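As you look at this complex, bear in mind that one protein chain is not there, while each of the others sits in place.
For subunit A:
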Amino acid sequence: MSGEPTQNEIALQDCPTDGISAVKFSNSSNQYLLASSWDEYVRVYDVQQDRCKHKFDHTSPVLDACFYNTTHIWSGGADKTVRLFDLHSGADLRAGTHDDAVRCVEYIPDVNQIVTGSWDGNIKLWDPRRPVGAVSTHAQDNKVYTLAVCGERLIVGTANRKILIWDLRNMAYVQQKRDSSLKFQTRAIRAFPDLTGYVLSSIEGRVAVEYLDPSPDVQKKKYAFKCHRTKENGIENIYPVNAIAFHSKYGTFATGGSDGFVNIWDGNNKKRLCQFHKFPSSIASLSFSPDGSMLAIASSFQHEYTLDPNVEPPPDQIFIRHVTDQETRPK
């Protein structure tokens, strides 16, 4: 179940030199992984050869990035800009801006668009084939903290624990507006691969499993549970749950917390499948490869608390773990 770093796990070479904000596998290839970082770069790794193939300068801390296809990457930075990089030509282009730092960048395969969310309280949709300015802007009332793509829907998590569910086929109004069922700030949201619901995590050691269908019968199934807490001398330490990643084949999901642990859960049976060993620092981001054979784990201090100036945080690292069916398949 758990133990020390094993043979089925590698730590990537040439890691970002400052906080890692996101790691994401390519949509179609198990070979490429991107990592965005506070060191102002977006890196693309070839995980099979264990080397950094491309490195793009965003000239500002990068808070999120995503693959559009195997040759194009979109990134959003603290400098309020949305940029895209061409892996073939090495060219970069400024697609447009928000009014505040861009916090989330995701690709929406169903409508072939890019969505960005910002602390300015808006989401913007972009056409990747014509990257000059946003297609449309949609107000979310509060600062956008996280967002998830769920087929033709968008699930946006904002400040003040609001969850907004949009339908991309009709963005004239917000389809559903909910309060988070967790009491504290929303940290991450990811959608089920079967598109019926989403998993939501908060900064206070809790994860909720929720369903989109508003009918009471379906809503009855929603639940939340505590995790990423450790007991020490009778005191329970509660950590933020920073990352969620779904296994596309089995519908199980991994969560990563500031306790440095990664857990894999079977949401349907309400069971924990396994827990990996403790990583050197907070888990900042998680991503399964498209075929579900690998899990990328970013271990990077989140500045959840003010560090003693004399203490260096553990180095930022990205681990690629080959996961087995036993670890990820519902039992």
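FYI, contacts are C-beta pairs under 8 Å (C-beta built on N, C-alpha and C of every residue); 3 or more make two chains touch, one makes a residue touch a chain; residues count from 1.
Methods note: contacts and distances are computed from a predicted model.
A.B. asks: Refer to UniProt and select, among "Mitotic checkpoint serine/threonine-protein kinase BUB1 beta", "Spermatogenesis-associated protein 17 isoform X1", "MIP18 family protein" or "Eukaryotic translation initiation factor 1", the name of the complex member that is left out.
C.D. replies: Cross-referencing UniProt, the chain left out corresponds to "Mitotic checkpoint serine/threonine-protein kinase BUB1 beta".
A.B. asks: Out of A:78, A:150, A:189 or A:207, which residue would touch the omitted chain in the full complex?
C.D. replies: Touching the chain that is not displayed is residue A:78.
A.B. asks: Out of A:61, A:96 or A:292, point to the residue that touches the absent chain in the complete complex.
C.D. replies: A:61
A.B. asks: Which residue from A:24, A:58, A:103 or A:321 sits in contact with the chain not drawn here?
C.D. replies: Touches the omitted chain: A:103.
A.B. asks: Among A:25, A:192 or A:239, which one is in touch with the chain left out?
C.D. replies: Checking each option in A:25, A:192 or A:239, the one touching the absent chain turns out to be A:239.
A.B. asks: Would you write out the residues of subunit A that touch the absent chain, in ascending order?
C.D. replies: Where subunit A meets the chain not shown: residues 19, 21, 38, 61, 63, 78, 101, 103, 119, 143, 145, 159-160, 183, 185, 203-204, 234-240, 258-259, 302-306.
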